[in-house]
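What follows is a single structure, written as structure tokens, with notes after it.
Only a single protein chain was left out; the remaining protein chains are all shown in position.
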Amino acid sequence: MTIKRFLFSAPALALAGLLAFASGPALAAAGAKPEARDWSFHGMFGTYDRGAQQRGFQVYREVCAACHSLRLVAYRNLDGIGLSEDQIKAVAAEYEVTDGPNEEGEMYSRPAKPSDRFVSPFANDNAARAANNGALPPDLSLMAKARKGGPDYLYALLTGYKEEPPEGVKLNEGMNYNVYFPAHQIAMAPPLEDDAIEYPDGTKPTLNQLSEDVTTFLNWAAEPELEERKRLGIKVLLFLIVLTAMMYALKRQVWRDQHLGPVSPK
Amino acid sequence: MTDTPMTNTVDTDDKTRRDFLLLSTLAVGAVGSGLAAWPFIDVMNPAADTLALSTTEVDLEPIEEGMSITVVWRGRPVFIRYRTAAEIKEAGAVSMDDLIDPEADKDRVQKPQWLIMVGICTHLGCIPLGQKSNDPKGEYGGWFCPCHGSHYDTSGRIRKGPAPKNLVVPTYRFLTDTTIRIG
Partner (left out) sequence: MSNRFYENPVIKWIEYRLPIFHFIDESVGSGYPTPKNLNYWWNFGSLAGIVLTIMIATGIVLAMNYTPHVDYAFESVERIMRDVNYGWLMRYIHMNGGSMFFIVVYIHMFRGLYYGSFKEPRELLWIIGVFIILTMMATAFMGYVLPWGQQSFWAATVITNLFSAIPLIGESIVTWLWGGFTVGNPTLNRFYAFHYLLPFVLFGLVFVHLWALHVHKSNNPVGVDIKGPQDTIPFHPYYTMKDLYGLGVFLIFFMFFVFFAPNFFGEPDNYIKANPLVTPTHIVPEWYFLPSYAILRAVPDMWIISAKLGGVIGMFGSTLILLLLPWLDRSPVRSARFRPIYKQFFWVFVVDCLILGWVGANTPDAVFHGVPFLWIGRVATVYYFAHFLVIIPLISILEKPKPLPDSISAAVTEGGGATEAAE
């Protein structure tokens, strides 16, 4: 049985059908399925939009960072969103980190340096819970990779709040209704709204714009290697295709004297 | 290959084409393997977080005259000494002929009062004593390595003992009058 014939055989069709089914209803009936959006960083040639990254960083700093940490990202990494060395130093210097112990054995506080990781808003998880009615605001470093749907889900969640829950749904104390959150009840109050902050570059800060920007920033925080990875990937694939084509030609040459029947040479 | 001349030409043509294909495929494959080896080599180079610590900025403000501090730069101790006028004078007065590793004091400092050196004995890598006021400072008033008895002077130059070289001066730069960046 050749590969070609296999592809058209009945078992192959059954197999294909199964795979099609299998990928479909696997999601449990939790939140609504987020709509797939066309991100600049999607696709084989995708890159981050520097403007969106920097605006998103502003959103993170002015809004999200009040509760959410970004422990895995260092200030020096901000060169990945296009900040200069001096800008990075200035950003870092706005935060205080605890260092030490010094020679007297005391811990001391100093301004953050580019080599430091993002300073967390709370000293530890318990402090974070205590300040947020018992709910722990998760770290955002990997959020874009740690949820099904990735950036689509983040965008949908940020824009998916409803002021009034649908009829018949009773919200628990302190909870908010969100179409996309599992079970629809989320402790986080709607973090963004139109004109929540002001952009220095004049971009209109609508809810959708803010959500898109901060999602771009968070995707970068989760996958800072994305641009380098895709650039290298294109080169590697092109190289492999050329090499494989050459090996195929060579293989045919080598096998020529084994060809029989109508294709037999000489 | 001892056929009629006719077939022989065809065979040679074919063979040439095959050899060319073989060689070019080998060449492309070899280049690819070489390039693929690079990530496996580079992965052992210092990582980004390590490199981010490759420079250390030090505020000299709190150091008083005659005091030394030790800072860590790339995981190694760096001695920073605010030298007294007497020490500077003593270091400058030494004749080159008396030195094991001749080097003028003025070539070892950017500002005479600030002596900045990697605090690792050039013999076998111990940390010399002399940073604290009650440490032994050796016969030349600078540093003394307890491991094998090397004596360094007030410029950190080797004067006596098994060490072959002076204490190393790292690259550093004054960012302001009282802050330096080492590295």
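Read from first to last, the chains carry the letters A and B; within each, the first residue is number 1.
Everything below uses one rule, namely that a contact is a pair of C-beta atoms (placed from the backbone, for glycine too) under 8 Å apart; a residue touches a chain by one contact, two chains touch by 3 or more.
Keep in mind it's a predicted model, so treat the numbers as computed, not measured.
Q: Looking beyond the chains shown, say which of A:33, A:145, A:162 or A:204 touches the absent one.
A: In the full complex, the listed residue that touches the missing chain is A:145.
Q: Spell out the interface residues on subunit A facing the chain that's missing from view.
A: 1-3, 9-11, 14-15, 18-19, 21-22, 25-26, 28, 30, 44, 72, 77, 138, 141-142, 145-148, 150, 182, 222, 224-225, 229-230, 232-234, 236-237, 240-241, 243-244, 247-248, 250-251, 254-255, 258-261, 263
Q: Please give every residue of subunit B in contact with the chain that is not shown.
A: Interface with the chain not displayed, on the subunit B side: 39-40, 42-45, 47-50.
Everything below uses one rule, namely that only the chains that are shown with their structure count from here on.
Q: Measuring centre to centre with CA averages, how many angstrom lie between subunit A and subunit B?
A: Averaging C-alpha atoms per chain gives centres 40 Å apart.
Q: Mind pulling up the subunit A residues that touch subunit B in the complex?
A: 74, 76, 113-115, 239-240, 242-243, 246-247, 249-250, 253, 266
Q: Going by the contact rule at the top, pick out the subunit B residues touching subunit A in the complex.
A: Subunit B residues touching subunit A: 7, 10, 17-18, 21-22, 24-25, 28-29, 32, 35, 48-49, 52-53, 57.
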